[in-house]
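Accompanying notes for the structure given below.
All protein chains of the complex are present and in place, except for one that has been dropped.
In order of appearance the chains are A, B and C, and numbering begins at 1 in each one.
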Amino acid sequence: MAGNTIGNIFSVTTFGESHGEGIGAVIDGCPAGVEISAEEIQKDLDRRKPGQSHITTQRKESDAVKILSGLFEGKTVGTPIALFIPNEDAKSKDYDHIADAFRPSHADYTYQVKYGIRDHRGGGRSSARTTASVVAAGAIAKKVIAHSQIQVGAFVSKVGDCSCELNLQSQISLEELIKISESNIVRCPDEIVANKMIAVIEQVKKDGDTIGGVVSCIIKNCPVGLGQPLFDKLQADLAKAMFSINAVHGFEYGSGFDGAAKRGSQNNDEFYAEGDSIYTKTNFSGGIQGGISNGMDIYFRVAFKPVATIVAAQDSVNTKGEAVEIKGKGRHDPCVVPRAVPIVEAMAAITLADHLLRNRTSKI
Amino acid sequence: MAGNTIGNIFSVTTFGESHGEGIGAVIDGCPAGVEISAEEIQKDLDRRKPGQSHITTQRKESDAVKILSGLFEGKTVGTPIALFIPNEDAKSKDYDHIADAFRPSHADYTYQVKYGIRDHRGGGRSSARTTASVVAAGAIAKKVIAHSQIQVGAFVSKVGDCSCELNLQSQISLEELIKISESNIVRCPDEIVANKMIAVIEQVKKDGDTIGGVVSCIIKNCPVGLGQPLFDKLQADLAKAMFSINAVHGFEYGSGFDGAAKRGSQNNDEFYAEGDSIYTKTNFSGGIQGGISNGMDIYFRVAFKPVATIVAAQDSVNTKGEAVEIKGKGRHDPCVVPRAVPIVEAMAAITLADHLLRNRTSKI
Amino acid sequence: MAGNTIGNIFSVTTFGESHGEGIGAVIDGCPAGVEISAEEIQKDLDRRKPGQSHITTQRKESDAVKILSGLFEGKTVGTPIALFIPNEDAKSKDYDHIADAFRPSHADYTYQVKYGIRDHRGGGRSSARTTASVVAAGAIAKKVIAHSQIQVGAFVSKVGDCSCELNLQSQISLEELIKISESNIVRCPDEIVANKMIAVIEQVKKDGDTIGGVVSCIIKNCPVGLGQPLFDKLQADLAKAMFSINAVHGFEYGSGFDGAAKRGSQNNDEFYAEGDSIYTKTNFSGGIQGGISNGMDIYFRVAFKPVATIVAAQDSVNTKGEAVEIKGKGRHDPCVVPRAVPIVEAMAAITLADHLLRNRTSKI
Partner (left out) sequence: MAGNTIGNIFSVTTFGESHGEGIGAVIDGCPAGVEISAEEIQKDLDRRKPGQSHITTQRKESDAVKILSGLFEGKTVGTPIALFIPNEDAKSKDYDHIADAFRPSHADYTYQVKYGIRDHRGGGRSSARTTASVVAAGAIAKKVIAHSQIQVGAFVSKVGDCSCELNLQSQISLEELIKISESNIVRCPDEIVANKMIAVIEQVKKDGDTIGGVVSCIIKNCPVGLGQPLFDKLQADLAKAMFSINAVHGFEYGSGFDGAAKRGSQNNDEFYAEGDSIYTKTNFSGGIQGGISNGMDIYFRVAFKPVATIVAAQDSVNTKGEAVEIKGKGRHDPCVVPRAVPIVEAMAAITLADHLLRNRTSKI
C-alpha cells in the first residue's frame, strides 16, 4: 500500500535510502529450485554501478550484494530472498544546502509536504540509488523466466537528438544485439550512433548540463498467454513497471504513438501457421493482444527526461517559502540512460516472472 | 490476481462479457457519506454509449445503469457499491464466423491459448464494451475526488494525422475546454480541427477501414502529496490505468517523449512562492515530482491504435491452424477516440480517488 | 482494503444489504474449464435458506441465484463470475424502531460511529443475509477443489449444552456423515443428539430467547502442500475465513484448546509409510504441519454465540445518547448453527480453492 512492493506472486519489496546504511530488497514468491548466486546478481549490478565510465556519476560504490536469506546450497527454497547492498561512498555534506530548500524538478518539495519530514541526504529514498535494489531483484527474476526460455535485452536507442533506428525484424539475435550495445559505454547497438551519443553526453557534461534519452527493450521467446485481460494487461504492468523508474516520462509498445496516425488496414497483424505454431506476418501489436502475450517479440520504448541536477544556478524556494538560489552539488549523471539499461531489463524481468507464475492458474 | 480489480483502497472490480447478461462493477472502499445518483453515472455512460453519432458504432445500447447496493437515502454507507448494465442489442450471430477462427490483432487467439476456451460472441470479455463498467465506476470516483476539488477533463487531441495543439498555460478553464470539446461529436476542443477530424473518420468509415488517435487529459486542483514514491508513483498508476484501456499503445506525461531530446536546463521547473503556496514557473514535470503530485496541473496523452475490425478480407488461421480469410462483421467504431474520452477520465478519476485515500495515512 | 474481498487467486468479493435490491458476489480468478450450473449453486443456497424448518427464521426468501457473467456453454472461461440473489421478503418497517437506536450486541452502534451513516433496515450490510453470497461463491469453490478430489463437509456438533462426540478415526465416510446430518433439521450426524438439540431450540424459541452452538468441519483428500508457511498458514486463513462469519467467537483445529493441556509425548503425530504414501498414526495436528497440509484429514470446530435478537426488553441508548428500551422485532433464528453449516463449508472451500491455486507456484 505504501508502494514499495511490486508484483503479485513474484513480489519485490525494496528498502533503503541514498545515505543510510544501505539499500536492499526482499523477493517473496520466488519458486523453489532456482539456482542463484551472488556473482550473477553482481554482473547486472555492475552494469548499473556508478563510476563505470567517464560519462556517468563519479560516486564510487562497489554495490556488493549480500544474500541474507532464501537460499540453501545455492538454490532457492521457496522462502523470501533478502538482498542487501551497503552504502559506501555517501557524502552527506554535499547536500547540506538542500536540507531546507527544494531542488527544481526533484522530489524534495513533494516529500516534504507529503510526509512533513524528509531525509535530504542524497535525496534519501527518492534517489535513483534505490534502483540498485531493483536490478538485484531483477537478476533473480531473469533466472526464473530463463526456465521458460524467456530472454530480456535492453539498449540505448536515443540520447538527445541522436537516435539509432533498429530493424526489429532483422535476423540479428538478441544475444548479438546486447553484445554490441554492451561493448560501448553508452550501450547503443549501433556503434556509429554510439560514438555520436558519447560525444553529445561529453558536451553536455562539459556544459554542466544534462540530457534525456530513450531506452528500448526486447523480450524474446515469451510463451503465449502471459497477462491478465482487464486491468492487469501485460502492457499495463510493463508500463507501470517502467514508470516506477526515476525520470521516466513516456512509454510505448508495438506501434506506439505512431499507431495513432495509422489505419487498421496498415496496423493489423495477420496470422499464419507454420508447423504447430501460429505467428503474425507483422508485429505492430508488439507481441501483446488483448493484454496477453501472443508469442511474438514484445518490444517497447521508455523515455527518460534529463537529470534534474545541473550546475547552473536555478531559482527555488526554501521550506519557509523564501526565494533561494540552488546550484547542483553532489555527484550526478549527465545522462541517465546508459545506466538505466539494466534497470529497464530488471523491471521487465520482474513483471514477466510475476505474470509467468500468475499464468499457471488460468486453467483448471 | 486475475486482474479484474484495480485500486488499493478505492477498489473497482468489473465483470461481464459483450453478449452475456450484462456488465457491471463493484466499487469497494468508497468512503461513506458521498452523494451518488444513477442519473449522474448515466451522464458519463451516455458520453461513451454506442450509436451516439454517425461516426461511432451503430450497436444500440441504452447502457442504463442499476445501482444494486451500497447506497442509503442517496448516500454511500461505506459498503460495496454494485452497478449493473444489462446487455440489450447483442447480435451473437454476427460472430459465428469467428467461433473457430482468430481475427487479426484481436484477442481471439491469445484468449484461446490462455484459457483453452473462449466466449467468441462479440469478443466476450475482450470487448471494449467492458469499459462501460469502468465509466460507471469512474463517475463515482469523480464524486469522491470532487470533495477535494479535483477536476478531471479529457478530450481528443489527434485523429490520424490531424492534431490540435493546445496551450496548456492559457487562461482557458477546464470547464470551458470540456464544454467546447463536448459540443462536437469528435470531442476536440478546437472546432476547426474537430471538423477535419470528423471528415477523416467519415472517409475512413467509407473505406471500411479504421483510424487511430490520441486522447489528452488534464487534472486540475490536485493537492500536493498524492502518489507513493517507489513502485506506485502517481504516473506509474496513471500509466497502468490507461494501458488497461483496450487499444492503448502509448502514454506520456509532462514533457513525455519530447523530454528525451531536451537538456536539464531546458526541462527543469523552477519553484516560486506566492502567498502561502509554492508553484513552478514551467510545468514540464506534468504536475508530478518523485512520483508525487506537486499541486500543478497533471496532464498526459494516451495513444490509441486503430480499431482492429475492418471490412477488407485479411489472412488468418483457425483453431485447427488452417489458413482462413476473415472479413469484419459485427458493428464497430471507425475511430475509438471520441468514445474513449470518458473512459480516460474514468480511469484517471479511479486512480486519483485511490491515491487520495491512500495519502490519508502518510503521516502519524 | 474495505474488506469485502477474500482470497488471493481465487478471490471472492461480495456486495449487498439485507433490504436493498439484493446481494451478490463476484468470483475472480476461477480457472477456466470448470463446469458450473445455477442448479448446483442453488442446492447449497437452499441449505442456508431462511424458513427451511420451524427452528429457523420465518423470513421467506427463495434465494434464487442468477449467474450474470463468466460462463460460456456451462463452463467457466477465466473471467469474473458475477452472481446475484434478489431480496424478496424484506420488511423494512420491522426495523423502524432501530433507525435511531442501537440493538445490544448488534453492529448498529459500531457502524454508526465508523461510517457516520447507517442502513438500519434489517441490519443492512451487517445482516447474516450477506452469507448467502458466500454460500453461492462457496458452491463454485467446491467445484474447483473437487477437481483435486478435495471434499468438505460440516455439521452441527453442539447446541447449548447438548453436544455429539464424534470419533474422527472411525470408518464412516464423509458422504455418509453428511447424509445423516442433512437428514435432520438441525444438521447433526448423531440422530439421538439431533433430537435433543431440536428440543433445546424449540424451548429457546418458545422463550423468545436464542442459543449458541458449534459447527464442526472435516476436509478429506487434501493434497500435501497447501498453505504458505508464515503469515498465510493454512490454519490462519481457515481461521480468518471462519471468523468472518457473523457470530463466530471461537475456532480451534486439531488438538485445539485441549492441546494446551497436553504433553508433546501425547500430542505428537508419528509418521509411517504405506506404499508410496506417508501418513501419521494419530492426527492431533489436524492435517496441518508448519502451516501446510500434510495429507491427513483437516478438521476444526467453530463456536457461534447466541443470536443477539431476543424478544425480551433490553436496555440500550439511541443516537442522541439517551437511554431507550429495545425489544426484538424482525424475524430471526433462535439458533444459527443449523443454517451456518453450509456457510462454514463455503468459507472452507473458498480458502482451499485459493490455496490450491496458490500452491501451483511453489516450485519452478
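Here are some notes:
Heads up, the rule we're going with is that contacts are C-beta pairs under 8 Å (C-beta built on N, C-alpha and C of every residue); 3 or more make two chains touch, one makes a residue touch a chain.
Owing to the predicted nature of the structure, the values given are computational and were not obtained by experimental measurement.
Here is the thing to keep in mind: the chain we left out touches A, B, C in the whole complex.
Here one chain is not drawn; of C:D63, C:D190 or C:D237, the residue touching it is C:D237.
When the whole complex is considered, the residue among A:I9, A:V65 or A:L352 that touches the unshown chain is A:I9. When the whole complex is considered, the residue among C:V214, C:I298 or C:A346 that touches the unshown chain is C:V214.
Mapped onto chain B, the interface with the missing chain covers residues 1, 8-9, 29, 31-34, 76, 78-79, 144, 147, 229, 357, 360-364. Listed by residue number, the positions of chain A touching the unshown chain are 1-2, 4-5, 8-9, 11, 13-17, 20-24, 26, 28-29, 32-33, 66-70, 72, 75, 77-82, 84, 111, 114-119, 124-125. Within the complete assembly, residues 1-6, 8-9, 14, 102, 104-107, 109-111, 113-116, 125-126, 130, 158, 160-161, 204, 207, 209-214, 224-225, 227-233, 235-244, 246, 248-257, 259-273, 276, 278, 280-281, 284-286, 289-294, 303-310, 312, 314-317, 321-323, 358-359, 361-363 of chain C touch the chain that is not shown.
We take it that only the chains that are shown with their structure count from here on.
For chain C, the chain with the farthest CA centroid is A.
At the interface between chain B and chain C, two copies of one sequence, more than half of the residue numbers in use appear on both sides, so the contact is built from largely the same positions. When the CA atoms of chain A are superposed on chain C, the rotation angle comes to 180 degrees (nearest 5). Chain A and chain C have Cα centroids lying 46 Å from one another. Once the centre of each chain is set as its mean CA position, chain B and chain C turn out to be 39 Å apart. Taken residue by residue, chain A touches two or more other chains at 1, 8-9, 229, 361-363, whereas all remaining positions touch fewer.
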